[in-house]
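The other protein chains are all here in position, but one chain of the complex has been omitted.
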Amino acid sequence: MKKIRIGIVGAGRIGRVHARTVSSDSAAVPVAITDIDRAAAEDAASVYGFARVADDNSQLLNSPDIEAVLICSSTNTHADLIVQAAQAGKHIFCEKPIDYDLSRIDWALEAVERAGVKLQLGFNRRFDANFARVKKAIATGEIGTPRLLHIISRDPEPPPISYVKVSGGMFFDMTIHDFDMARFLMGEDVEEIFTAAGVLVNPEIGEVGDVDTAIITLRFANGGIGIIDNCRQAVYGYDQRVEVLGSKGSISTGNCYPNQAVISTSAEIRRDLPFNFFMERYAESFASELKSFIASIVEDKPTPVTGEDGRIPVLMGIAALRSYKEGRPVKVSAISATTADSVTSAKRASRDQRRDS
Amino acid sequence: MKKIRIGIVGAGRIGRVHARTVSSDSAAVPVAITDIDRAAAEDAASVYGFARVADDNSQLLNSPDIEAVLICSSTNTHADLIVQAAQAGKHIFCEKPIDYDLSRIDWALEAVERAGVKLQLGFNRRFDANFARVKKAIATGEIGTPRLLHIISRDPEPPPISYVKVSGGMFFDMTIHDFDMARFLMGEDVEEIFTAAGVLVNPEIGEVGDVDTAIITLRFANGGIGIIDNCRQAVYGYDQRVEVLGSKGSISTGNCYPNQAVISTSAEIRRDLPFNFFMERYAESFASELKSFIASIVEDKPTPVTGEDGRIPVLMGIAALRSYKEGRPVKVSAISATTADSVTSAKRASRDQRRDS
Amino acid sequence: MKKIRIGIVGAGRIGRVHARTVSSDSAAVPVAITDIDRAAAEDAASVYGFARVADDNSQLLNSPDIEAVLICSSTNTHADLIVQAAQAGKHIFCEKPIDYDLSRIDWALEAVERAGVKLQLGFNRRFDANFARVKKAIATGEIGTPRLLHIISRDPEPPPISYVKVSGGMFFDMTIHDFDMARFLMGEDVEEIFTAAGVLVNPEIGEVGDVDTAIITLRFANGGIGIIDNCRQAVYGYDQRVEVLGSKGSISTGNCYPNQAVISTSAEIRRDLPFNFFMERYAESFASELKSFIASIVEDKPTPVTGEDGRIPVLMGIAALRSYKEGRPVKVSAISATTADSVTSAKRASRDQRRDS
Partner (left out) sequence: MKKIRIGIVGAGRIGRVHARTVSSDSAAVPVAITDIDRAAAEDAASVYGFARVADDNSQLLNSPDIEAVLICSSTNTHADLIVQAAQAGKHIFCEKPIDYDLSRIDWALEAVERAGVKLQLGFNRRFDANFARVKKAIATGEIGTPRLLHIISRDPEPPPISYVKVSGGMFFDMTIHDFDMARFLMGEDVEEIFTAAGVLVNPEIGEVGDVDTAIITLRFANGGIGIIDNCRQAVYGYDQRVEVLGSKGSISTGNCYPNQAVISTSAEIRRDLPFNFFMERYAESFASELKSFIASIVEDKPTPVTGEDGRIPVLMGIAALRSYKEGRPVKVSAISATTADSVTSAKRASRDQRRDS
C-alpha cells in the first residue's frame, strides 16, 4: 500500500491531535514536525514517532522526503504557509480559517491552483458521525426537500479577552464552523444573512468590539431558511446540535455524553453533563478528517473540504458582521475582496461605530 | 342511544373516581350511591350528580331502576356483594381482588355464572395507553413471538403497617396487578413461579409477616420467561414499566411525567420526577375501563376483564407466596381451593415459619 | 361555594370543548348556549347539560341569569360581541384573536374597561404543563437571565386554502399564539421583529398572498433574542417545543405523545408519532384556562390573560408582516392603529407587491 510521508507545522494542541492520527494511520508515515517552541516539537516527535524535528517552517516545507504538510500554526501564518507549501509541491491540510482577509485567501488559493496540489480545510465537524448522519438524510432524500435548518452552537465558556481581541470576533472564531455546517448540510449556498446579536455574557467582550450571543438568519439559494444560534457561554457544556425540517420529515441530533447513565433520586431524574468542549466532543472527527485527506492523496481524488469551502464561510462571516453593524439583511454576493469588507476593516468600522454610539 | 343506569357501592377514593366517569359518560346515568359513611355518599352524589343516596348496600343492589353496580367497597365485602348483585340481576364492575380465599372467589363467580350477568374486574392498567400499546405490539406480531417479559412495578412509599397487616401482603395488594399484566400482555398463562423476596425497606413490614422487595420469575405456557420486579419504595416516585423481547424485536415503555421539560445546569441535565402515584399515573385508565364496562352492556358483548381474569392472579399470588415460603419454584396448577393454600392460611404458615426461624 | 352562571356563544369545536369543561367544573353552572346552527347548540346543550338554548347572541348576552360569557364564534364577530357583553355587564372569556384591526381591538378593550368587567383571552398554551414549567424556570431564576429563546411551532398539515384566504395569514392564524408565548415566557416585550419567510409547502398558499414557512427573529426589551420557527406542514405531526438559554442554564420541552412505548426492530428504534394536533395536544390546557377564568371571577382577581395580552400579539403580527413585505427589521413601537398597518391593508399591499414582482 502506498504510504504518504507527512510533515506538521505546529506542535500545539491541534498539531498534537493530528500527529497522533498520523502515527496510527497505516497509510501515513510521520516524518517531521516543527514549532516555534522547539521543545514542544521535540516532545511531540518523541511521543508520536516522528523521525525528526525540522529547524523551521521553511526547512520542513522544502524537505524532499515530505509529500504532504499539515498546517497547524496560528491563523495569521496560514496564507503564507499555504503559498510556500504549494510552491514546494506539497499537498496541504490547513486548519481553518485560511485568513480573515479575502485578498490573502484568494492569493493562497491561486497558489494552490497553480501548483496543482491538493488542499483540505480543517472543518472537522463535517466528519462527526452525528452531522454526517444528518447530511446523509438530506442527500439521500430521507427527509425530502429541506425547508428549515437550526444550528445550535454554544461554547461552555467565553475565551480569554486577549483571544477575543485577535480572533476576528465571534463570527470568525466560532460561527465560521457553523457557516460551513450550514452549506455542508443543506447542499446549497447562502444568499442573504441577517444578524441579531448582542453582548449578554460579558461586557468586556463588547468593550473590545465583539459580541457573545447571536441569532443569524440565513436565506439559502433554494428558498430554505436557516438559523445559527451562537452563545459564548452555555454553563452545562459544549452544545452542538442541528435540526433540519424537510418536506418528508425532520432529523435532529442531540449532544454527546461521556456516559448514558440516568440517575433517579427523590429530587429529580438526572444525567451527567455532555462533553465539555471540542477536544472530547469531536475527537473522532479530527482523526476522520485526516484519514480522508490521506486517502484523497493515496487514491488521487478530490479532498472532501476544498479551498472554496474555506473561502465562502469567511465571506459569510463578513456579511454577518456587516448585517449586525448596519442592522439590515446583507447579501453574500455583495461581499467581495475589493470592497472594504475584509474583516479587519469591518471590525475597525464596528469599533468606531460603537465608540460613537 | 341506550343509557345504562348505574349505582355505586362505596364513595371512597376509587368510588369517587368512578362516580366522576359515570357523570361524564353520555352512555351512563348516575342513579344512586351508598357508603357506610353517609356524608361521603351525599357529597359524592351532589358533586357527580347522582339522583339519590341509598340507605345501604342491600337497598342499592335491589333498586329496580339500576342496571349495573360498581363495587368500590373494601375487599372483604367484594364476594358477598357480587353474589347479592348477581342474584338481583345487576351487571357488576368490581374492584380487584375479588377475595383472597379461592373458595369464596369460586362461590362468587358461580353466582355470576348462574345469574348470567356481566362481570368486569378493575384491572385498570390494561387500559393504560402504554400497556395497551405493548399488548398491541404482541397481539399484532409487531415484535414476533414474545420470549422475555419484564414488569417493573414499584411504589413510591410503603403503605402504613396497619394496611400491610390486613392487605394479604405485597403479593396480593401490589403484585396482583402485575400478575394480571403478565397474563394480559403475553396472552399466555403462567405455569410456574419462583419468588426471591426479602425485607429491605422497612423491618416492621417483615415483623408483620410481609416482604417489601421481590423478584418473581414466571414460566409461561409457551416457554416464555418473565420477571416481576416489585419494591414498596422507589424514592423517585411511582415506577411502572414493562419490556418485552420478541423474536422480531422488543417493546418497552417508560414512566409518565407531568411535563416533558429538561433543565440543563452547570451541575447536571435533569427533569422533574414522574407522576408520584396511581391516581395521577392511571387517571385515564380508570375512566377507560369504566367506559369499556358500560359499552359491554350497551352492545351486549363480553367484558374485557372477566371473572376468570380476577381469579387467576389470586392463584398466582398464592403460588408466589408458597414459592417464597418454601424456597422453590411452584406450579400454579398445584394451587387449588381445596388445598390449604388460601392466602390466609399461607400467611399464617409464613408467620409461623418466621417465628420459628 | 359561589358558582358562576355561564353562557356560551358558539357551539363549534372549541365551543364544545369549553362547554364540557363548564359541565364538569363544580364552580360553574351551564346556563345557556347559542349558535347560528341551532341544531348544533341543541346537541351541545343536551350532552353538556346546559339548561337552555338561546335564540341568538343578543338574547344570550342579555340574559339576567348569566354572569359570564364565553365567546367561541368566528373571529370577525369577537369585537362586536365583546362590546355587547361588556355593555350587558358580563364577564368575558374570548377566543383569540380579538380582531385583526387595531382600532376595533381598541374599541372593544375600551368597552371592557368602561364596564369594569373581567376579560380573558384564549391563549390556552400558557396553561400547558410544559410551557408553564418553562415559565416557572424563568420566573424563579432557575436558569438565570434568559438570553436566547426558540419557539418551534409547526402544524401537521396546512389548512384549506379557503381558510388561508380569510384567516389574516399565517402570522395571524398561527404565529399569534407564538407571539403570545414569547412574551409570556420571557416576561418581556418585543421591540423589533425580522421575518424571513417563504412559500415552501404549497404554491397555492402563495397565490392567495400568504406564506407557509418562516423564521421570525425577535429582539426583546432586555436585550434577549428569540426566534419563532413556523411551518404549516410537519409530516410527523404537531410540533410544539420551546427552548430557553439563560445565564445559569437552559430549559427545553419536547413534544407530547399518546404513549411512551419504544419499539426496537432489526431496522430501527422507533416510537409512535406525537399527538397530531391541538385538540389532543392541548386538551388539558383548554380546561385549565377556563378554570382559571372562573376562579378569577369567584375570587375577584385579575384574569391571567388580559385584553392587553390579546392586543400586543396583533401588533407583533403586523410588524412581522411588514418586515416580511419590506425585507428589513421593524420596530413594534412603529405600529399603531393610525398607520395603514392593519392586517387588511398590509395584506392588500403584500398582494400588490407580489403581483408586481
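Letters A, B and C mark the chains in the order given here, with residues in each chain numbered from 1 onward.
The rule is short, and it goes like this: contacts are C-beta pairs under 8 Å (C-beta built on N, C-alpha and C of every residue); 3 or more make two chains touch, one makes a residue touch a chain.
Everything numeric here is computed off the predicted structure, so don't read it as measured data.
Decide which residue listed in B:A54, B:I105, B:I205 or B:L245 touches the omitted chain of the complex.
With B:A54, B:I105, B:I205 or B:L245 as choices, the missing chain is touched by B:L245.
Contact with the hidden chain only, please: which chain B residues?
So the residues of chain B touching the missing chain come out as 145, 147-148, 150, 154, 194, 196-198, 200-201, 213-215, 217, 219, 223-227, 229, 231, 233-236, 239, 245, 247-250, 327-329.
State which residues belonging to chain A touch the missing partner chain.
Against the missing chain, chain A presents residues 20, 23-24, 26, 47, 129-130, 132-134, 137, 142-143, 248-256, 258-266, 272.
Spell out the interface residues on chain C facing the chain that's missing from view.
These residues touch the chain not displayed: 234-236, 264-274.
To be clear about the criterion, only the chains that are shown with their structure count from here on.
Over half shared or under half: which fits the residue numbers at the contact of copies chain A and chain C, same or different?
The interface is built from the same residue numbers on each side, given that over half of them are used by both copies.
Please identify the chain lying most centrally, where each chain is represented by the average of its Cα atoms.
C
Which chain's centre, taken as the mean of its Cα atoms, is farthest from the centre of chain B?
Result for the farthest chain: A.
Rounded to a whole Å, what is the gap between the Cα centroids of chain A and chain C?
The separation of the two C-alpha centroids amounts to 42 Å.
Going by the touch rule set out above, which residues of chain B reach two or more other chains?
As it turns out, chain B has residues touching two or more other chains at 264-266, 272.
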